[in-house]
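Note that one protein chain of the assembly has been removed; the remaining protein chains are unaltered in position.
On to chain A.
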Amino acid sequence: MILVWLILIPFLGGLLCWQADRWGEQAPRWIALATMLFVLVISLWLWITGDFVLPQGGQYQWLLEWRAPWIPRFGIEIHLAMDGLSLILVALTGFLGALAVLCSWHEIGHRIGFFHLNLLWILGGVVGVFLALDLFLFFLFWEMMLVPMYFLIALWGHSGSAGQTRIRAATRFFIYTQASGLLMLVAILALVFIHFGNTGQLSFSYEVLRQAEVPEAIAPWLMLGFFVAFAVKLPVVPLHGWLPDAHAQAPTAGSVDLAGILLKTAAYGMLRFGLPLFPEESAEFAPVAMTLGLVSIIYGAVLACGQQDIKRLIAYTSISHMGFVLIAIYSGSELAIQGAVVLMVAHAFSSAGLFILSGQLYERIHTRDMRTMGGLWGRIPSLPGFTLFFVAASLGMPATANFVGEFMILFGTFPTAPVVVVIASAGLVLAAIYSLILMQRVHFGPVYREGSLPGPDWREYFMMLTLLALVLLVGLYPQPLLDTTAGLAATVAELFADGAGDRLVELSGEVR
């Protein structure tokens, strides 16, 4: 039941926030903050009391599970389950949700209740994605969280240069993700009906569908259906068109959620559904996916170097970092998959930090254009220092969490795909370049305008210091994180090895 509450709490909190508008400006903010902290506390409590054992005897161990029939006609159930990975991501959602509320404390000045309704509903949808195990339910949450995100960008976003570009950015985001989501729905339905044809059992259950025997001619297409949906959200380069605009126009809270959590739903989807449902096809597809990952790394990094808008720059670095995650997931090595999880967490922290910092800068100098910045180091106390730290984290400096993640990914992938690792390492150099460009153009260099600006207040200090501590903590002692997700990583790696093995056996059979 606790899983149901994890999903319901943000939704109910959101409704409460909407109605709390009439009790004054601060009420929705405090309610939203309390709601997200509640989610965070529950998930931390689950983490502390949870027992994370490696899967034994082939049976996957869920930490918690809850199921109830929903639409019996199609064998659809409300089936929620939590393992180490979902737990970490739910905790992350709670944490970043609280940060998102905090960082919009002063930024959002009108229609506060409705804003927090949207914010909390996004987070509720994301928690649902992380917990749903029935494919219909998963799809439902996957699509559902788009609507409030759309409103968040369209209504509270920053207007771009030419009129209503925030609405265009929001619309583009919505259409990209919704259309690709429908492809996934088609793939899900095809899988379900193929299974129905084989066994006469109509079910959307994850465990049942994993046993489905899909004809070889169709399976790659179904796998692609899932992959495209996840690739749009991750984003992988040819499908990334929505991301820079959505980030640039979104309010800070929206960017934090988008980069911190929404992108992670895609990686989660691949690990939970994409690979386990189609291990053989994924193993076969791995070279393509890794190539796309490489393209994302290089393309994102190169484009980041040329941006004028600070938030667009950070958005492109996200593309680059998610390229590493994609490579890791398709390398099929346990070490790399664990690295991907660490990098996901690390990227959530560091990009959230950078987005919050750019939001704070925007509150002070009212621009995101780096051409009108420069020399801020001497003008604002403390903020530039924090920026330096998160920039260093983003470029993968040792002792930060990002370093651990990237290191593990590269090490884990090397045995299977050395060439990919060699090229991906070049991405690290580019990361250094764009990070330093960001630092140089914003905080060093010639002073664009004189006059000192106010430093961070206690709220901003608190957010920054918490993020900083977490980045260092995970960077210096990632073991608890690794222990928690070891079960999933091992399972996926094993599936992948089996898939590749089966494929080899088939191929050798054909040769003979």
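FYI, a residue touches a chain if its C-beta (ideal position, glycine included) is under 8 Å from a C-beta of that chain, and two chains touch if they have at least 3 such contacts; residues count from 1.
Following the convention adopted for this analysis, contacts and distances are computed from a predicted model.
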UniProt protein name of the chain not shown, from "Ring-1,2-phenylacetyl-CoA epoxidase subunit PaaC", "Homoprotocatechuate catabolism bifunctional isomerase/decarboxylase", "NADH-quinone oxidoreductase subunit N" or "Sarcosine oxidase subunit beta": "NADH-quinone oxidoreductase subunit N"
Absent-chain contact - pick from A:70, A:105 or A:414: A:70
Identified contact with the non-displayed chain, of A:44, A:64 or A:185: A:185
Contact partner of the left-out chain, one of A:174, A:206, A:330 or A:390: A:174
Touch criterion as defined above, residue of A:95, A:130 or A:151 at the omitted chain: A:151
Identified contact with the non-displayed chain, of A:45, A:193 or A:477: A:193
Footprint left on chain A by the chain that the document does not show: 70-74, 110-111, 139-141, 143-144, 146-147, 150-151, 154-155, 167, 170-171, 174-175, 178-179, 182-183, 185-186, 189-190, 193, 196
